[in-house]
Each structure stands twice: as structure tokens, then as C-alpha cells.
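Written out below as C-alpha cells is the structure these notes cover.
A single protein chain has been omitted from the complex, and every remaining protein chain is retained in its original position.
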Amino acid sequence: MTYTFKIFDQIYKITLEEEEGQLRVELDGGSYAVDFQKIEDNLYSFLIDGKSSTMGVFRKGKKVQVFLDGDLYELEAVSEREQRKTSHIVSGIQEIKSPMPSRVVKVLKGEGDEVALDEGLIVVEAMKMESELKSPIAGKVKSVMVKEGDAVELGTVLLVVSSE
Amino acid sequence: MTYTFKIFDQIYKITLEEEEGQLRVELDGGSYAVDFQKIEDNLYSFLIDGKSSTMGVFRKGKKVQVFLDGDLYELEAVSEREQRKTSHIVSGIQEIKSPMPSRVVKVLKGEGDEVALDEGLIVVEAMKMESELKSPIAGKVKSVMVKEGDAVELGTVLLVVSSE
Amino acid sequence: MFKKVLIANRGEIAVRIIRACREMGISTVAVYSDADRRSLHVALADEAYHIGGSAPAESYLNKERIIEAAKKSGAEAIHPGFGFLSENDSFADMCEKSGIVFIGPSPEAIRLMGDKITARKIAHDVKVPLVPGSDGAVSDVEASVIAAEIGYPVMIKASAGGGGKGMRLVRSKDDFESSLRMARSEARSAFGDDSVFVERFIERPRHIEIQIIADAEGNTLYLFERECSIQRRHQKVIEEAPSSAISSRTRKKMGEVAVRIAKAVKYKCAGTIEFIMDQSQNFYFLEMNTRVQVEHPVTEMITGFDIVKWMIRIAAGENLPFKQKNIVMKGHALECRVYAENPETNFLPSPGVIEYLRTPSGPGIRDDSSIYNGSEITPFYDPMLSKLVTWADTREAAIKKMESALREYIVLGVKTNIGFLIRTMGDDEFRKGKIDTGFIERHPELLKPSAAGTEKALIAAALSMSSSERTDTQSQKPASNWKLFGRRSGVSRSPSL
Partner (left out) sequence: MFKKVLIANRGEIAVRIIRACREMGISTVAVYSDADRRSLHVALADEAYHIGGSAPAESYLNKERIIEAAKKSGAEAIHPGFGFLSENDSFADMCEKSGIVFIGPSPEAIRLMGDKITARKIAHDVKVPLVPGSDGAVSDVEASVIAAEIGYPVMIKASAGGGGKGMRLVRSKDDFESSLRMARSEARSAFGDDSVFVERFIERPRHIEIQIIADAEGNTLYLFERECSIQRRHQKVIEEAPSSAISSRTRKKMGEVAVRIAKAVKYKCAGTIEFIMDQSQNFYFLEMNTRVQVEHPVTEMITGFDIVKWMIRIAAGENLPFKQKNIVMKGHALECRVYAENPETNFLPSPGVIEYLRTPSGPGIRDDSSIYNGSEITPFYDPMLSKLVTWADTREAAIKKMESALREYIVLGVKTNIGFLIRTMGDDEFRKGKIDTGFIERHPELLKPSAAGTEKALIAAALSMSSSERTDTQSQKPASNWKLFGRRSGVSRSPSL
């Protein structure tokens, strides 16, 4: 079985096969013997060619997060077609989402306001720390979904900015 | 709701009731306000009249084990009738069970052998340590269920001794 | 000695204080907000009282409810920890008036040092060098004039501030106005006071602070320095003791200066005098923290002196039996603050439930933490999970020990800065001690996962894809090895996840 993943904007092909009861992996021209054991939900001990690693593995659809040595690696399974797509062009309509559960401290721009690239749009606060969210494009504020004082969840759309 | 438990060979009655959304417990003439929160499976944080305790609670039928401050308390729910029973008389037919998964090192007595109270019956080994199991009564060995070298599980009956 | 002490705090510092009390035979009383019923400080205290809602203003800043809990429980003293009410002179005053000992300095000392402008005056009076800047709180117009006078870059700081809140570095005139607005807004919401002052920013400065301790008789000792130059968003992330940047002559000079400031306010308790130091060991007074410091463990590790226990003893009327010459340091200690945050998105907090936790331990490892398997990081409070501390005979050995310990840490359920800390331990400049408060800004490459783990992550990801249909049956814990005795090898080499 062969899988294709994108990580750090690179595409990798990886093949799993069983050989005499031993799992083998082909990756980037190399071949590895893999042994693994479940430790707890989502946590596994791996021996890859005898090298030991403990990894957390979280899968949601095509996205896989792997915890290893204090880092969370984000991988995405990609199809042949997707492999040919280049990275997104940052333009068009952009939704500004709350990066975490937080409270809206100040809305800096109103509907119809012009904004420059990297100009501040809104200030949110979580855990006693304020963060200013900036515009990823130059354009106009299309709509403002929240007002000062609102409590918002992770991923709530706060504003929409348009480059047109 | 009232429950009766035996612990340390003593009988206790304990009553639970809800009063204005607050759980109250009546025990041994005292009354306590109890608040608790689940931490993980079988583990709870208790506030009993404001006093904090973290306890593990494991229930199997009428038996309840409670982990508290490094100890495992063993309780048994008892009915009215059982409360009147006195403790078991150690006589009659006694099964000698393996106290843990282990290996039989030596069978010291055979079928029909006479045994004195506290005389050694069998030697088992687990985790590189030998233990001699002794007869809880004076009498005769009725049957021997295992032989040297056998691996036995926790609770396996090894021998039966009879006082008759 | 007190029989019962209330701890008016939460998180790891509450746990730290509760442990000290337990070891001293003192009963402990915890207080908790709605969000903290399952927190470790509630579990470890002897008693616990609910004091209100999850927002700090409704609970840990609610003076009346805390005093009430102290009275109800019969606590004779209150330890405020850090943050919350620890530097609130009116709370210290309320305690006194209620007949409860406040484990800290006098309300007067808190008040004097709590206002940065007054503190600078006091320091100036006892001939301690200060960074050039405005002489006090300034209006928007004054601020911009003074900034222009002393020259960019400048710092804007909240008068009532601390912990990096309401603080902004401004590198050019263009950014001044918006930074000033942000600083005031943060100051207002954090301290209820939006006064700010302005001062010169020192290039490549090091943050060095001196731990002092003083008893009621005025015996005032310094417990050497801590270097806290590795900061993000003006908050310390990695601290160490001693500093590799100062000579023993500078150490002594800074210690004596710190003692002079403490004595000027008749200071009684543990406290910290913070300095900013340039690359030539010139140091300037920044502020005094009139409470225990987050990073106090590194000082404890090199001196063997228990700062929290001595705060309690001094508050109970004991005097220090040591002289300055009895305080000696040995080896080197390092502290890493493990946060639930994402270094890749400018250290945004990452609340959640700790689904799995495995912490490092062993020789020379100290983990001051308040998390456990199943505990929850809520968005209401500081996202610090743990302070991982290592001690070894040399700085190099302490760094290697830290790196190794961080690699043992497993935290699932929230994002953490552990990977960033590991890379920092391996950084050449850091290893050489070439650090200053701009270190993290200068090293954006430390924020991202290293590509070194890519192959392993790919293998794990591929296995997770291959096993999708079997997830449910595999989600139980493995059976006991004892039960698997006979069919062991098949299990040990299972070819799919």
C-alpha cells in the first residue's frame, strides 16, 4: 500500500508492505523494518530499524498530527491531482478566524474600511494576553461578525476581508 | 438511601441524601456535606465538609476497594441477615489457593498425608521469590491439584485440606 | 509556627506552597474558582473552599471571599503566591486588619515598590543606577516627546504592571502611537490602571535579578542572581543561576545594591530586585518584585535554601540564622517553563485536556507542575504547565540534562513549547551563553519543528492511514502480558496499527 503525504510543503511517497511477518516501509529510496506497540490511546512505541521512538498519532480524515520529541508534525494525505496544485495564492476573500477561545477586546476596522497588508483588524484576549490579528491581504473589510466584549470559540469567523 | 458495609471486621451504616442540591452523608452519628468530581476512570476528588481527598474506587458486586493515601481499603456491602453471622470458623474443608500467578516449586504433602496447623503444604515461586503456603487447619490432605513445575493463575486451587 | 495557612492562588505555585506547608506540619487551605474544582492544588490541600467564578476578578482577585474562607477555615495566615493579589497592598492591609498574617512584606513596602515611579525614586535615593526615561506616568503627548528625547528604541511600560503585561517595545516613531494604545489597553484590563511610563531601550540587554530574603530584624541576605534573558512577549521562558555573564565582583556589587534597596523599604520576606544589564556588565535597576518569583527554584537548587519555607518562617516571626557568608552556591541550575502554547503562532495559548502525560524524572531533575493525566488547561489562566528544572555541576551538564529531560516529556491533548525548548538547548549561541532578551526574536528557526523528525512522522502517519477501519477494536488497553503469555510473539510484531 502506498500513501502520499505533504509535510513542510514537500510531497513524500511512502509504501508499507509485510515481508515474512515483518512490516517494511519504503520511503525516499530507503527501506526500513518497523515494529510498533500501542502504549495508550494514540500513543505508540516504534522501533524503526531498531531505532526507538515514542510517537503520539492523531488522525482526522486526511490530516494526521504526529507528536515526537515535543513537536507536533502536521501531515496531510494528498491525491495525485492535489500534488500538482501549487500553494494557495493569498488573495480573493479571506476569513479572519479566532485562533483560540478568546474575548474580543477591540474591533479596529469597520465594514467598508480599506486595509493594507499586515494592518491590524481586531484585538482579542485570552489568558490575560492580547493579540492583534492582522490582515493577510490588502483590500476592504467586507463584514464584521463580532463586537467588543464577545466571547468567541476557536475558529469563529471574526471578519471577512476581500481583495476586490 | 442507607448502605451497610463491613470493614476491618466492623459493621457501619451509612446514609446518603440530597439536601438543597448538596449531597449529605450520615455516618456513625456524624453528618457530612460531600462534593466530588471525577478525575479519571475510577478516580475521584472528594471534598468532605471541605476536607480534600483523592480516592480510587473499584466496585465488583458487593465488594468495594478504595485507594486512599497509598492503602487499599477493602469493604463489603452486607445485608441485615449477614450482619448477624459471626466470623467463619476455620475448620471443615479448606481450599489452598494460589495467592498470585506463580510456579509450583515443591509439593510438600501428598494425598492422605496428615498435617498440623501451620505446617507447610506447598512452595510456590513468583518474581524470583519463594513462598511456603501453610495449612490453616489441622487435618488431612484431601487432594493435590498441581504438580511441581506447574504455572498457576491467581486463585487456582492447589490443594484441599480437610479437618475430618 | 502557624497551624493552618490559606493559599490564595492556583496552579503550580499553589502546589509548591502547599507542599512546603505539608512538610512543615502546617495544615493547608486551598481556594478555587469554578474552573479549578479538579485542579491539583485542591487535591493536595487539606481543605478547599469555592470562592467564585472562573474569571480571576470573580475568585482569585476577590479579596472579601478569600478573607472569608480564611476566617471560616481558621487559617492564621495567607500565602498569596505570585500574580493575583500577591502585590496588592490593600489586600495585605485587609489581612492585617482581619487579624490574619499576610505572608509577604508590609503593605507599605508593597505600595512603595508596586508603583514603578516611586520605586525608581527610592532606588535613585540609595544611589542605584537607573535607565534614562520619563520620571513618572505620562500623557500620550508627553510620552511621545520623551521618546523622541531619549531616542528610539524605547520601552513603554505600565506603571502598575509586571509580568510583561502592558509593556511594548517601540523601534520607530511610526509605531509609537499604536503601541501606546495597546499598552494602555492591556494595563487597564490587567491592573485597572492605564498609566504608563517611557524609558530608553538597551541594545542586547540581559535580564539579571537578585534574590533577597530579609527577616523582621532587618537581616537581609542576597541569594545570588538569576539570569532570565530568554523571553518571549516580554515573559521569561528559560532562567538559570548563576549567570554566565557576570564576574564574582559584579555579583557581589549587584547583591549589595539589592540589599540596599530592600533595606530602604524595611523589607521583610523573600523578594527580587530586577536589573537590566548591558554587554559590559553595567546594570540598571528595573523594579522590585515583592513576592516569590516564578523562577525561584533555580536559586534553591544552587544554594540548597528553601525560599518558600523561609517566607513562611519569617512571617511567623522566625529570624534567619544565617549570615551572608553562610550562603554558598554549588553547580548550575536551569529552568524551562513548559507552556501550553504554539510557538509557531507567536506563542498563542493552547487550552485543552491533558490526554496523556509522561514526565521526566531521575537525578538532578525537579518538575514543579500542577498537571496530571486527565487535568485540564482552561483559557482563564496563564497556560504554564510546568517548570522543569535541572541541576548539574556545570552549566554545560545542566543544559545537556535539560535537553535529555525535555525529550522524555510526553504531553498529548494540548500544543506545547517543548520542541522549541529542546532546540534552544541545542543552539550554539545559547550553549555559549551568548544570550540577551532578543534571543528568541533573533532565532525564528527554533520555533518550527525540525525536519529531523519528518521520516519518523511519515511512517507513523502512513501506519495510521492503513489501520483506519480497525480503530475501534484496537482502542482497548493491551491485555496483561501474563494473559498473553502463550501467544506473545504474534502480538509483539503486530504488522498494523
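Going by the order they are written in, the chains are A, B and C; count residues from 1 in each one.
As a working rule, a residue touches a chain if its C-beta (ideal position, glycine included) is under 8 Å from a C-beta of that chain, and two chains touch if they have at least 3 such contacts.
Computed from a predicted structure; not experimentally measured.
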Chains in view that touch the one left out, judged over the entire complex: A, B, C
Selected residue (touches chain absent from view) among C:Arg38, C:Arg204, C:Arg233 or C:Arg431: C:Arg38
Residue among A:Ile39, A:Met145 or A:Val160 that touches the chain left out of view: A:Ile39
In chain C, positions touching the absent partner: 15-16, 19, 22-25, 34-35, 37-38, 44, 50, 54, 297, 300, 304, 306, 330-331, 351-353, 356-359, 361-369, 372-374, 376, 378-379, 392-393, 397, 400-401, 404, 407-408, 477-478, 480-482, 485, 488-489, 492
Those residues of chain B which, in the complete complex, touch the missing chain: 1, 3, 5, 7-8, 12, 14, 16, 18, 21-23, 25, 27-28, 30, 32, 34-38, 40-44, 46, 48, 53-59, 64, 66-73, 75, 77, 99-102, 105-106, 120, 123, 125-132
Hidden partner interface residues of chain A, rising order: 35, 37, 39-40, 43, 45, 47, 50-52, 54, 101
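As a convention for this text, only the chains that are shown with their structure count from here on.
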Arrangement of touching chains [line / ring / star / complete / other]: line
Most widely separated chain from chain B, with each centre as the mean of CA atoms: A
Chain centre separation (chain A, chain C; CA means) in Å: 29
Chain centre separation (chain A, chain B; CA means) in Å: 52
Residues of chain A whose C-beta touches two or more other chains: none
